[in-house]
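Data first, discussion second: the structure below is written as structure tokens.
The other protein chains are all here in position, but one chain of the complex has been omitted.
Right after this comes subunit A.
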Amino acid sequence: MTRHIRHAGLFCALLLVALLLNAARVQVVQAPEYDRHPANRRPDIARYEEPRGDILVGGRPVTGSKDTREHLRYERTYTDGPLYAPVTGFSSQLYGTTLLEKAEDGILSGTDPMLAPFPLWNDFTRARNSGGDVVTTLDPAAQRAAYKGLAGLKGAVAALEPSTGRILALVSRPSYDPQPLSGNGSAAAEAWKRLNADRDRPMLNRAARQTYPPGSAFKVVTAAAALDAGVVRDLDAPTDSPDPYSLPGTRTRLTNASRGCRDASLREAFTLSCNTVFAKLGVEVGGTDMTATAHAFGFNNPALRIPFPVARSTFDTSLDRAQLGLSSIGQYNTRATPLQMAMVAAAVANGGQVREPYLVERTTRPSGSTLATSGSRAVRQAMHPSTAVRLRALMREVVDNGTGRRAAIRGAKVGGKTGTAQHGLANSGMPYAWFISWAQGDRDLAPRVAVAVVVEDAESERRDISGGGDAAPIARAVMEAVLAHAK
């Protein structure tokens, strides 16, 4: 019997060994796979266990966190959600994150290794850092002015500081409040469904993620290319251009909305926004130089991040001469985000230099100490400084005597360019109204703000939509807001 008891004991020992080996298999060998399994909620629980870091505008947080006491504990809250939605995006427990919430998620959620006190320390202690804050470059007054200006309209505003590339305003309307999406309940699911079903697409960031045909506003680029290439040497010399202008190799005859474009000088053509003259100039500059100039302004750059990715603005590179002519007046395949057009205005204001735009001034630790600053950004020369000087003069005349009179500000030098872009099948859609501009207070050493405004088909009569009419007053409000506070 003793022998058999020993055998039975051995059997029990085998069971014990099997349990121990299997426990090691589950807890050590297969653990990484299980930890990463999408159905494992632990990463989510850890992610929402602490309040998320905040996004700051003008020194004040525009986000917050709400303790729900649920399993996924902290939910995102937004103050002035619709106003800042094109910047913050949303942070949803169900639908993930977008825009700044996504691009800076590591800092905000605390997973960024830079937040750890020592390297590898957190891996050892299983600790998780509190989220850091993200300080934006936005100017709350400018943001508000742009948001108010677009009230009841569909459109977007982007404003930059030309000398640095800091983004001062980024507004898209109609907008939405990201807060209802924060949670994980049925309310969040309903809000998500409602926002996605909305025909006006309120979650679309029209300022940075949507491209529009820039129309006449693109003539700034064409003028810069023509001046740089030497196609035009004297602003006041006649350009020898017909009206109407037949696009080379076609029977399409280009006309103008205003009279006085036949054989107009560049100065007149710019002020009157003559399609004929600029189409002809674009063709004379040639595809290579036009493309090079457009690239220098930032077109066709798929990698622009502010830090969230910006839609690629396009200038077609394989064009026949007729298409080049159309492209040079901002039609055909030329498309631009409002942010890109703000960069065009900023380049003119900044002596021809394009500063890459950015939205995050710096990131901070939970204690408030600086983690990282925006650092120096890439600079490109889009045109000769002398060309920039001449273009500044041309743009100022648009505001002083031309189509952009409604953007004029007392006590400041303002340059601008209107645009009214046709789109849709046979140009049947409501045109887009553009206005791009820059402003320099009389006491300022350099222009302090560059703005691009686009207004989609406001529910108004077609002929009423124009850059000068709808978009210019909004640009003026934004520029005034920036100029109002002393530097």
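Simple rule for what comes next: a contact is a pair of C-beta atoms (placed from the backbone, for glycine too) under 8 Å apart; a residue touches a chain by one contact, two chains touch by 3 or more; residues count from 1.
Note that in this section contacts and distances are computed from a predicted model.
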item: Undisplayed chain, where the name is taken from the UniProt record, one of "Succinate dehydrogenase subunit C", "Cell division protein FtsW", "LemA family protein" or "Amino acid/amide ABC transporter membrane protein 1, HAAT family"; value: "Cell division protein FtsW"
item: Residue of A:A18, A:M114, A:A237 or A:A257 touching the missing chain in the full complex; value: A:A18
item: Option from A:V26, A:A257 or A:A393 whose C-beta touches the chain left out; value: A:V26
item: Contacts of subunit A with the absent chain, listed as residue ranges; value: 1-9, 11-13, 15-16, 18-20, 22-24, 26-28, 30-35, 37-42, 45, 126
